[in-house]
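For this depiction, one protein chain was excluded, whereas all remaining protein chains were kept in their positions.
Labels run A and B following the written order; every chain starts at residue 1.
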Amino acid sequence: MHAELEVHFRDSAAKALLDPQLRANFRRAMDGLMAKRKAQFPDPADLQDLRDLSTAIRSRSLLNLPDLLEQFEANCTKNGIRVHWAETCEEANELILGILQSKGAKTLVKGKSMVSEEMHLNAFLEQHGIEALESDLGEYIIQLDGETPSHIIMPAIHKNKDQIARQFSQKIKDAKYTEDVDELTAMARKVLRQKFLDADAGLSGVNFAVAETGTLCLVENEGNGRMSTHVPPLHIAVMGLEKVVARLEDVAPLYAILTRSATGQAVSTYFNLITGPRGTGEKDGPQDVHLVILDNGRSRIYADPQLRATLRCIRCGACMNHCPVYTRVGGHAYEAVYPGPIGKILTPQMEGVGVRHDLIHGSSLCGACGEVCPVEIPIPEILVRLRREATHTDAGSQVAGKGTGRTRTEDWAWRLWAGLLKRPRLYRLAAWFATRFGKALPAGAPLIQNWTRTRTKPVPARRSLQERMRSEAQSGGTRHD
Amino acid sequence: MTDATTSSAASSSARAAILSRLRAAGGGGPLPPLDVTVLERRQWPARERMERLRKGMEAVHTEFLEATPGNWTAVARAFCDREGLKNLLYGPGSEAGARLAADWAADRGAGQGAGGTQLMPYDRPVEAFKDELFNGVDAGFTGTVGGVAETGGLLLMPDAAEPRLMSLVPPIHLALLRASTIQDSFWSAVKALGWGRRLPPNALMISGPSKTADIEQTLAYGVHGPKRLIVILVDDLELA
Partner (left out) sequence: MNGSKPKKVYFYGTCLVDLFFPDAGMAGIQLLRAAGVEVVFPQGQTCCGQPAYNCGYWEEARDVARTQVALFPEDLPVILPSGSCAGMMKVHYPELFHGQPDEAQVRAFSGRVYELTQFLVQVLGVKLTDLGEPVKVTWHSSCHAVRDLGLKGEPQSLIGQLANVELAPLARTHECCGFGGTFSVRQPEISGAMSCDKAADAEATGASVLLSTDGGCLMNVNGTLEAKGSALKVQHIAEFLWERTHAR
């Protein structure tokens, strides 16, 4: 079904941890983002009310999803937006290629779209002789280096100014070396404005899709989204099928909590509502607007009542900003389009829980993600559920790759564990041995070895609590030990 | 090789398959209630709305010019002259654009501002002057249909008279806002403007000049769109 590539999060994370520059870049960036978010929510009760409302809106959208999608499609069509559906990324790529080719388009400027990353659209179009140029500054920076985004909101967050300065001076024609952020930005502006002007087509993602009006909502700060969707004669939007909400009114609180959670902004520079191509008499805007609605495993996630919560996600990135693992290893270590906590639950559900087994175990279950998620996705609970799915084949489960992460060793380990702990006498015996001889366990023993890389070996106490309480009871309840 | 016909056949079979999977999964169930008191709480008296909007937008580098219903065209003009703008793109078919042009002409008739900023009408399809729009225009002038007090923000509904790119492509965007049109929040604006019922092909909220923080979280303005956003804030509250 998929390229069954075993991916080792542990290895790539270990590699990332050895890069002090990378770690410093992420630590600084995440500390800043956490502080900014916090400043936007001074009143915890107000935040909770807004989260509850946002969660309810997203849950309602999902409950009505098929109806809303049909209503949305009908309204889009009425507005002149051509709607296409794709079950897989391959289908979506083919659809887009077909649209571009039918217009003879050779160049495409792109606003930020994680779904297009999911589709690996750029590489696909490149193969078919169409230039796809990222225009979000962060995306542009990483595209210059042939990299993928390391964060869903701030794709170039792993790079610092010096790295970008060096890169620009090497890769942009006639660019001089400068570490001045305004000058670097001006360089990109110059290149990209010409591209907007010349492009045959523009592509964008969709933050929210409004069923009642047939509207595509785009949230952005840079204006490249507006450029990509209003300047070229053709606009193609791509969205995951979960993005639809019933009413524009419902979008208001989602938008409010999105920007605050994401970058700690009360409002983005632009909130762009697209409800059709260039209208009668209008002097600009694209003549054609197409929309591709992508499934890519979402309808399977939808089928599970617990896992469905995954689809509430509004892609704010707060879970990664607050994740102690993400903060240390950065986005690339996940080797997935969506990194961080949301990626840890989304990627295995899309690609299979077996092949991404170490992704679902790459969490301490600290719960920081669930705590900040604006739509209250219980990410730790979903991780535990996916760990279950990876090692079991429960009837009724539709999870991709269920049971394929099972190993005999782990099965036995847990059987032994339970065998010991459900037999108090056996446990008592083991505890007696541990307290008497635990010291003698070599620090290099398997598992203990993993512990003692950075820590001293824990030594059991000389007498366990139960032993002491037993002697206390025997000696008639004296209070000292 | 794909063409539009085969892709639409593929699309409709994908559509059927997706929708049937979603339906089979069983939506339904009781819908969780929507408690919007958290949104209703965001309310301020008119003058405070104006102050809030201004504070919110200034925090993201928007500049304000204070004006009255009677003098705003002169304020706009003084700004253009002060900045030494070569030209100002405007929509002759819009109410605000027409008024701007009329006053501008009257002033010129009165002997003021010869040689100053030229008004440039956006009166033909963009294809006819795309290069000039990108490279030869100093500023664009638009009206607004309202503002948002809670966070700061201007509401625009570009149309035939006031095209979309006027507020995007020129390096300076000059926007006219009447204080009486400022709503409490985006949520209340959506309701007040009836956007939930009908939307034009494009509508938007703008809170400041184009910006990015993609290089080391350092804010830089004017990355793709306008480098400056100037709001001509017309205080018409006493009249309203």
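In this section, a contact is a pair of C-beta atoms (placed from the backbone, for glycine too) under 8 Å apart; a residue touches a chain by one contact, two chains touch by 3 or more.
Only a predicted model underlies this, so the values are computations on that prediction, with no experimental measurement involved.
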Practice problem: Write out, one label after another, the shown chains that touch the chain missing from the document. | Solution: A
Quiz item: Out of A:192, A:350, A:400 or A:431, which touches the unshown chain?
Solution: A:431
Self-check item: Contact with the hidden chain (one of A:24, A:74 or A:465)
Solution: A:465
Quiz item: Who touches the missing chain here, A:120, A:161 or A:361?
Solution: A:361
Practice problem: Pick out the residues on chain A that sit against the missing chain. | Solution: 9-10, 13-14, 17, 31, 324-325, 328-329, 358, 361-368, 370-371, 381, 384-392, 410, 414-415, 417-418, 420-422, 424, 427, 431, 434-435, 438, 447, 450-461, 463-470, 473, 479, 481
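One rule holds for everything that comes next: only the chains that are shown with their structure count from here on.
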Quiz item: When the C-alpha atoms of chain A and chain B are each averaged to a single point, how far apart are the two points in Å?
Solution: 31
Quiz item: Which chain A residues qualify as touching chain B in the complex?
Solution: 28-29, 32-33, 46, 49-50, 52-53, 55-57, 59-60, 62-67, 69-70, 79-80, 84-87, 91, 94-95, 97-99, 101-102, 135-138, 141, 154-157, 159-161, 164, 181-182, 184-186, 188-189, 192-193, 196-197, 212-213, 215, 221-224, 226-227, 230-231, 241, 247-253, 255-256, 263, 266-285, 293, 295, 299-300, 302-303
Quiz prompt | Interfacial residue positions of chain B with respect to chain A in the complex | solution = 1-4, 6-8, 10-12, 14-15, 17-19, 21-25, 27-29, 31-39, 41, 56, 60, 122-126, 130-131, 134, 148, 150-153, 158-160, 163-165, 168-169, 185-187, 190-191, 195-218, 220, 222-226
